[in-house]
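With one protein chain withheld, the remaining protein chains of the complex are depicted in position.
For clarity, chains are labelled A, B and C in written order, and residue numbers in each chain start from 1.
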Amino acid sequence: MQTAILIIQCKDSKGIVAAVSEFLYRNNGNIIEIDQHIDQEIEDFFMRAEWELDTFAIAKDEIIKVFAKEVGDRFQMKYTLSFNTPKPRMAIFVSKLSHCLFDILSRYYSGQFQVEIPLVISNHADLKPVVKAFGIPFYHFPINKENKREQEKMQIELLQENKVDFVVLARYMQILSGNFINHFPSRIINIHHSFLPAFVGAKPYHAAHKRGVKIIGATAHYVTEELDAGPIIEQDVARVRHHNTVEEMVQIGQDIEKVVLSKAIKYHLARKIQVVGNRTIIFN
Amino acid sequence: MQTAILIIQCKDSKGIVAAVSEFLYRNNGNIIEIDQHIDQEIEDFFMRAEWELDTFAIAKDEIIKVFAKEVGDRFQMKYTLSFNTPKPRMAIFVSKLSHCLFDILSRYYSGQFQVEIPLVISNHADLKPVVKAFGIPFYHFPINKENKREQEKMQIELLQENKVDFVVLARYMQILSGNFINHFPSRIINIHHSFLPAFVGAKPYHAAHKRGVKIIGATAHYVTEELDAGPIIEQDVARVRHHNTVEEMVQIGQDIEKVVLSKAIKYHLARKIQVVGNRTIIFN
Amino acid sequence: MQTAILIIQCKDSKGIVAAVSEFLYRNNGNIIEIDQHIDQEIEDFFMRAEWELDTFAIAKDEIIKVFAKEVGDRFQMKYTLSFNTPKPRMAIFVSKLSHCLFDILSRYYSGQFQVEIPLVISNHADLKPVVKAFGIPFYHFPINKENKREQEKMQIELLQENKVDFVVLARYMQILSGNFINHFPSRIINIHHSFLPAFVGAKPYHAAHKRGVKIIGATAHYVTEELDAGPIIEQDVARVRHHNTVEEMVQIGQDIEKVVLSKAIKYHLARKIQVVGNRTIIFN
Partner (left out) sequence: MQTAILIIQCKDSKGIVAAVSEFLYRNNGNIIEIDQHIDQEIEDFFMRAEWELDTFAIAKDEIIKVFAKEVGDRFQMKYTLSFNTPKPRMAIFVSKLSHCLFDILSRYYSGQFQVEIPLVISNHADLKPVVKAFGIPFYHFPINKENKREQEKMQIELLQENKVDFVVLARYMQILSGNFINHFPSRIINIHHSFLPAFVGAKPYHAAHKRGVKIIGATAHYVTEELDAGPIIEQDVARVRHHNTVEEMVQIGQDIEKVVLSKAIKYHLARKIQVVGNRTIIFN
């Protein structure tokens, strides 16, 4: 079943729900999901509507134009329209740790993720056999201070050639440059191995152990220029006890990391995320 | 701020959201919250809308009639309309355990619950001083096999005299008769000290200990004639370990029970619960 | 580092900890972990001690004999002695679902599990490529009513030939016979996709959806002849909401299943589990 997904943002006022739902009804749109949210702080109204395309009266590539004219302009809306097909194209960046990569690939294998994975990129060669076993091209870009800029440039070109829609950093141990990030605004998902905003930066499990916390966590977020400070998509936690060593925390944490990252990917694939300032709305 | 809350159920079809939201817009209703749900199994559409009454064009006691004529009849809807004022009137039933009672009364005291508590009923006198300290009338109905029917009859009369809207069984250790339950359909909330449907009936912590579970739970549900089998409103769990005795499980469990029960009361007070068959929709 | 692991059970009495720890001290055993538990119900004392073998004064194959004589007989103890090397040999049984299999194999790949996996057995051929990619032999035993007994006999022989220590049912959709189970007492780990004892048997997510629970779960347990009734090793849960379909519950649940199963395997590999009646002590 082919669907259209419309996400709307505008100043809150009376009549928006009526106008949008009436537009869909008038054009024979069969609504699958509709969800609204009013942000009390900025007083903006948000809406996500998903409906079947087959019976819809407006042609796929006319929808935006007609919607703008009949509804959007009237409320000075910002909106994005997307479709559930073709499947989005996702690039995965990894380093040496395999747990997040395996988790993503196993969901890809079983059909849980409606996604194409045209390539995996790594700054190390270690995980090449894993990626190859899934029939996915693997590109090795060794990175050091000298070549970083040049390598990133080539990575961006490679992503563009492969028409990549979004990038997943599956425990990729390099900090991306502002230039790279600007090529994919709100389209790079990172998993950080702490309960942000606690323990930003390197070695969060060591820091958590040192602080003596009783719960550790993981955070999936969109990457912005400020390290580990982008809009949070999903978080989860696990209990630790005084006898857990840093190494045990790492193992306990990895179980959280992989599930949190995959949930974030799932929301992104389903276009259920709207970034508002530095926060996210998850239409779920 | 006075609000109206409309909960709708009807066969799913195109145009319902448009019709309802257009009705509210046309009559100058400022929507505070609107939420929809389609039950895939029975193919029914559900909607909860809450809007401000002050500016609404239709008089409070005319709304149902006008809505029926303009929207409800067209879609053969079932619906309930309620208002956030006056506050609902809640009766609490207790026996000897105080943790749920204290939790409810402390929220009542701090203003977290928008509710009136005209009375507390118990089959024991133990908690009378607690209830009195909050300035609430306490009624003692000792119950045995012989007097149960008669006592229940008097309880029902007392509840009716006090215009009680709903009843909360805060670890009340008596099974209510079908007759009692029928006086308050979907309006008696019970807390059961297990993760239903596991461990129905008496002494669930003993049963959980015997079965060797690693997690225990609590369940708030509407009371129906079948014991511990009514529509579930809320559940939560806590970890236990092999060394926890039944007594420790009881203590661990009580922390879950009281929070789960109070959440269920909160949803009920806000009219966020719709019972569908033996399940609940929580519009939250 | 090579270690010995001693697990003890006996009637509780004074002097047991002193006797065991004095035995280890006298023979120059460097204790890594020591843990005790008194079961209040059966009034038995349990102890798990792990110590370094390198410096231990008693030869590996003499330990049991000496311990019996110097400590065990005096307290009429039951005990098992094991060593962390060589690695235990684990067989995995699967059907068509891949999530648990991938989770186990990815931990095996990354070295998180100290285990040998000599073979994977399945009643379907679907997952053969996955298993092959990890360089592990895959055996396909199609099963129907007529051949079940014969196929099980061949499976047992194959497990014995491969010196398999324990079996993991990673969503294996066949019920093992009593004969099979008796070959591996407390050595077959199953993952059941519900929060036991709720929803025993087939299609627990369907049953959970029908009952309208707000939390679903998964349970890893040792297999006994009574279906889904064996000693529970580990459980975990996840929240669901009224709008989650059975299919969504399945996906949410799979994330719990795989982590719970892998935790149970981890405890089993580390000899941290002691079965007591139908319950488990987890020395963790």
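FYI, a contact is a pair of C-beta atoms (placed from the backbone, for glycine too) under 8 Å apart; a residue touches a chain by one contact, two chains touch by 3 or more.
All values reported here derive from a predicted model rather than from experimental measurement.
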* Structure fact -> Missing-chain contact among A:14, A:37 or A:89 belongs to A:37
* **Option from C:34, C:227 or C:275 whose C-beta touches the chain left out** => C:34
* To do: Looking beyond the chains shown, say which of A:143, A:189 or A:213 touches the absent one.
  => A:213
* Structure fact -> Absent-chain interface residues of subunit B come out as 97-99, 102-103, 105-107, 109-110, 112, 130, 133, 251, 255, 259, 262
* **Touch residues of subunit C, complete complex, unshown partner** => 14-15, 17-18, 21-22, 24-25, 28-31, 34-36, 239
* Structure fact -> Touch rule applied to subunit A and the missing chain gives residues 37, 40, 195-199, 211-215, 217, 231-237, 241-243, 245, 278-282
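The rule is simple: only the chains that are shown with their structure count from here on.
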* Let me have the rounded angstrom distance from the C-alpha centre of subunit A over to the C-alpha centre of subunit B, please. => 37
* **Chain centre separation in whole Å, for subunit C relative to subunit B (CA means)** => 41
* Structure fact -> Listed in rising order, subunit B residues that touch 2 or more other chains are none
